[in-house]
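For reference, the structure discussed in these notes is given below.
Note that one protein chain of the assembly has been removed; the remaining protein chains are unaltered in position.
Moving on, here comes chain A:
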Amino acid sequence: MQFMLLFSRQGKLRLQKWYVPLSDKEKKKITRELVQTVLARKPKMCSFLEWRDLKIVYKRYASLYFCCAIEDQDNELITLEIIHRYVELLDKYFGSVCELDIIFNFEKAYFILDEFLLGGEAQETSKKNVLKAIEQADLLQEVSNTGLHPESFVNPSCV
């Protein structure tokens, strides 16, 4: 995967994860153009489109568009499953997730994504394990905020 964008139906960006090195200017341009292209699609159209030399896979969940740019050799159908898995993770974490959750807790949305994908590929295929890791990391964050030295936190068994 080259990048993933989450945006609202009005075209407001809610999350952007880039796995390829691009300047801020290039990212803005790509984002603007791609968002426009996807928003112009009619509901009956398929979830895939060719854009520049990339394959774009997108799916709308409620008021949010999840949009990924994948490479030529990547499987479009499984990418839909990747998107779906991410939505399920957000749903489980926030409890019936909605766009506002992502807006107000964007950093958490990133943390969850970073436990699921790394460098554009899935690092963990078990929903349970991803959520467990986030849970533990959140706990560690709590501990570090209350002043306990992080080194005194014992490593849990491999998850």
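Convention: contacts are C-beta pairs under 8 Å (C-beta built on N, C-alpha and C of every residue); 3 or more make two chains touch, one makes a residue touch a chain; residues count from 1.
Just so we're on the same page, contacts and distances are computed from a predicted model.
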For this session: Between "Phosphatidylinositol-glycan biosynthesis class F protein isoform X1", "Acyl-coenzyme A oxidase", "AP-1 complex subunit gamma" or "Sestrin 1", choose the name on the UniProt record of the chain that's been left out.
Result: "AP-1 complex subunit gamma"
Exercise. Footprint of the hidden chain on chain A, which residues?
Worked result: 13-16, 18-19, 21, 23-24, 28, 44-50, 73, 75-78, 80-82, 85, 103-104, 106-107, 110-111, 114-115, 118-119, 121-129, 133, 136-137, 140-141, 143-145, 149-151, 153, 155, 158-159
